[in-house]
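Of the protein chains in this complex, all but one are displayed in their positions.
Note that the chains take the letters A and B in the order they are written out, and that residue 1 is the start of every chain.
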Amino acid sequence: MTKVQLQETEHATPTESIRIGVYVCHCGLNIAGSVDCEAVAKFAATLPYVVVSKDYRYTCSEPGQELIRSDIKEYKLNRVVVASCSPRLHEPTFRRVCEDAGLNKYLFEMANIREHCSWVHLHDRESATEKAEDLVRMAVARAALLEPEEENTVPITRKALVIGGGVAGIQAALDLADTGYHVYLVERDPSIGGRMAQLDKTFPTMDCSICILAPKMADAGRHPNIELLTNSEVQEVKGYIGNFKAKVMKKPRYVTDECTACGDCVPVCSVTVPNEFDVGLSTRHGIYIPFPQAVPSTYIVDRELCLNKENIIVCDKCIKACERQAIDFEMKPEILELEVGTIVVATGADVFDPASLVEYGYTKFPNVITSLEFERLINAGGPSGGHIIRPSDMKIPETVAFIQCVGSRSERGHLYCSNVCCMNTIKDSLLIKEHWPETKIYVFYLDIRAYGKGFEDLYKRAKKEGVLFIRGLPAEVIEDRKTRNLWLIGENTLQQELYRINAEMAILSIGIEPRKDSAVIQRLLTLSRTQDGFFMEAHPKLRPVDAPTGGIFLAGCAESPKDIKDSVTQASAAAARASILMAKGKVTVEAITPRLIEENCTVCGLCARVCPYNAIIFDKEAKRVEFIEAACGGCGTCAAECPFDAIKMRHFTDEQIFAQIDAATQLDAEKKIIAFCCNWCSYAGADFAGVSRMQYPTNVRIIRTMCSGRVAPKFVEYAFARGAAAVLVSGCHIGDCHYINANYQTLKRVEKLWKKMERLELNKDRLQLEWINASEGERLASKIREMQAIVGSVSAEEIENSKKMMRKG
Amino acid sequence: MTSYALFLGCTIPARQSNYELSSRKALAKLGIELVDLANMTCCAPPPVQSIDLETSLAVAAYNICLAEEADLNLITLCSGCFESLSIANATLKADEQLKAKINRILSEAGKEFLGSKEVKHLLQVLVDDVGLERLKQRVSKPLSNLKVAAFYGCHVLRPSELLKFDDPERPSILENLIETLGAKSVEYRNKLKCCGGLLRGFSDDLALDLAREKLANTTKAGADCIATLCPFCFVALDLGQLQIKSKLNETFDMPVFHYSELLSLALGIDPKELALEAHKVKTDKIISKIS
Partner (left out) sequence: MAQKTEAPKKNVEPLKMDPSFKYEVMKEHDGETLKICFQCGSCTSSCPTARFSDSYRPRTILRLAQLGIRQKILPSPTLWLCTACFTCTDRCPQDVKVASVLRVLRNLAVKEGQTPRIFIELASNIYETGYAYKIPELRQKKRETVGLPPLPKASLDRVDRLLELAGGSKLIKSKEAQ
């Protein structure tokens, strides 16, 4: 080590008297098997500020924890470094140990010498030990600059907003209301009930859908804690966890609460249009109730239909027919302002429109219908009184064919499996068999996914009833023009024979797709969506109902295609998660949020522009920049964007990161790769590579940031200025960012850096950007292997060059 | 005046002067200039691609290079040529690595593929450069009374991602062109299925089965004749009828025309100038029906 180099850094050195204890864990043989832990501990003792350094067999065990606690007291330690596993595993454990001993938990630091070292360099003890020493050096350098932090708390309004009144929204609202919280249940349609209200029976139990849903709808309608806002839409949401302000527009029904739902108005109305609830298979009037069980049980006027060409209402038949004078065309839209602490998003899903798959002839051949249309046909309350009749001649078909995966698992629709269609078809086939046992039923499928409780039984029952399952989707459906019967042509893939099957009716088992306007809710609530277009959860396994934005929860098909049971389960989970927050009444915010260094701030507003959470109040005129701590996610992209070093990211400060770079480049910088990995995806991916024992070169040094958006260009430049051979910036895939979209900034910054390197005639391959998610350990490992080749090709002259150029900036 | 480098290929000069003649005459009347470039070679059709892809790409690209040198886009009459040249053109334009590889081969023949030109089928030129409106105005002998079964064949439509000719599931360009001539386009079953032409000589029975289906369906639909745009489809359906007669003892007597022939007739070109004797199925009854 050369003192001169360190001074070159011009970055901070600690001011107080720092006393660091270092604990190197053997983890049995997990670490000690390929790293000389004793040597690492001895090495650590030579580092600045280290007053005690020990190696220990299982540091996380109770005696190990006790060792640290007593050392803190005995040696008056004010910083602790544990070199063991990933901080994603045991950082909380050791932070607690520190707190027990009276040390602020933010003064603890970990060196990951297991997942990032011993496990991935199983066969090179010498290099692995060297790397472990480097990692400890980096951790100690960072520890010296750590600062104690206090965690803030924000109060939480004990009211909830549920958006969407399908079965998921109803369940979430009821659970929250029963817990004692006031709930606003907002539904866009005139009635709550959603998709489930349209279905005839439900699988696998074959219960009548509306019979089990209607009581819940009624409960929601009269619950003292639920304020039902139907025919209403959320227009704006401001604020943050615990403190949201939502604007909801309540569209006029033109029918007042005086309505007794007697229905006298309906027969007099002279206009008819396709009935949405029956997916267009029947008609409704201009004044109508969506369906008999609707909640609220109030009529509504489709005012557009009452207007003539000059936009004037010319007909007053319904007004005259209403004894209670409940019809009022003067009603105006109302804007309600709601203050809530939590929000449940249960906005549901749309169905795939199969008209784009021309070969199936939907809309061209009358006897090709969708599975949703079938639900209305087979429903006793539907347009045909529960008879499946062919649209062409109103005859009950003797042969019915179901075609599966329409719009699912396909480049010509959606790539995902829609989850419910297999079981729905099996259920539908049984319903037909129940009413008309002689019907011949074919199901053309790719795979039957009967994975749930009771599903396989139902599948078996369908087979017993004589439903014929044929593996292989038809390539096309042809219509016989005289009979309007259909020919289905395809391959029976298990037999390797072509089939040409005549059916009197074909039912397309259509998939589920995200709401066409889900971008609106996404924007209002700053949510993110997966590539499929459904809303993304905070963590796919461990926080499956939390949205990445605090205080917002997801339920039902808005998150992904799911059946009723799963929707209800998720809704209850979302309600429980929201209740936890509201029960506490306050929320603690991790102390990794930014602080403004006012003397440096020029009020330029760049930080506010890149903040994914709108958590920065920027007022040019009032010369005001303010961080809303509760809304901040802590990604740090604001600090990376600030050209004036006016933002301090707590616990991930510039100084701490510079110190890590210094330490990592102290020895043999010209052979090293400095890798910046985001906590959620890439760092976790590197952990995964370790758990999977994927081997890669030892010369990479990983620096953890919460988000790749924290990686300021100056960090990369500094790594090169310090002589690093290569730099890797790595984060979540675009679209998967845990901070909504902060990694777009990463991309922009790296692209800028590449341009700069080109301008300076530096080999831009030395800076690599790779999106690596938590399951892509191999992607990380192979990236490091690939970069090893780049490291090997960089000449000493090039290193010197970049040192010079980058130092100039 | 719009000019194109004419890519004739082999099948048309080898046995279908009627297609070439009608296309040249009709296009001349419509103000499209055809330039005959020297040194053109094979389009490297699917059988050649089946032997070796890179060889086929090099041979196909060689032709495109000639057009690039002459600064002309290419026009083809044959769907096979259209498909092969378009695939090569699109593939090499999209894949830099493959382009470099093929260019290394081409450089030995003194050529470099740049990717600066388009390959178009006759029908696209009619629609894009002449336009249906103008075409309608130029029709002097409308083919009223004539019921025509449009037959695309496979090779102009697919792979649609690369060829971008028309919607492969619901094409309409040929029907529109037929109606523009005053004729009626009739629908028939399995319109878009293959004619079997490429199987001729390799699996004749199969080839005839495919052709037979086509002829049976167009007959059933009441068509007076079939309009094709590819020499292989023409042979499969025209000559195919003689073979079906001798092998399967089934007579259709369904005249087959290239669209360019119908176009020429509608533009008022004398049928005697069109070498219609090249047709195996006699065309007389159609000619008398329209004159």
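Keep in mind that, in the parts below, a contact is a pair of C-beta atoms (placed from the backbone, for glycine too) under 8 Å apart; a residue touches a chain by one contact, two chains touch by 3 or more.
The structure displayed is predicted, hence computed values, not measured ones.
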Next item on the list: Taking the full complex into account, find the residue in B:31, B:131 or B:159 that is in contact with the omitted chain.
Entry: B:159
Check: Among the options B:199, B:227, B:244 or B:281, which residue touches the chain absent from this view?
Finding: B:199
Item checked: Among A:351, A:389 or A:489, residue touching the chain not depicted -> A:489
Notebook entry, point to check: Tell me, which residues in chain B touch the chain that this view leaves out?
Noted result: 8-11, 13-15, 17, 20-21, 24, 36-59, 62, 83, 91, 95, 98, 105-106, 108-110, 154-155, 158-161, 168, 193-194, 196-199, 201-203, 206, 209-210, 273, 275
Margin query: Touching residues of chain A against the unshown chain: what are they?
Written below: 359, 405, 409-413, 446, 471-476, 489-493, 496, 498
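What we mean here is this: only the chains that are shown with their structure count from here on.
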Margin query: Centroid of chain A to centroid of chain B, CA atoms only: how many Å?
Written below: 51
Note to self: Could you list, by residue number, the parts of chain A that touch chain B in their complex?
What the structure shows: 358-359, 478
Notebook entry, point to check: Which of the residues in chain B come into contact with chain A in the complex?
Noted result: 169-170, 189
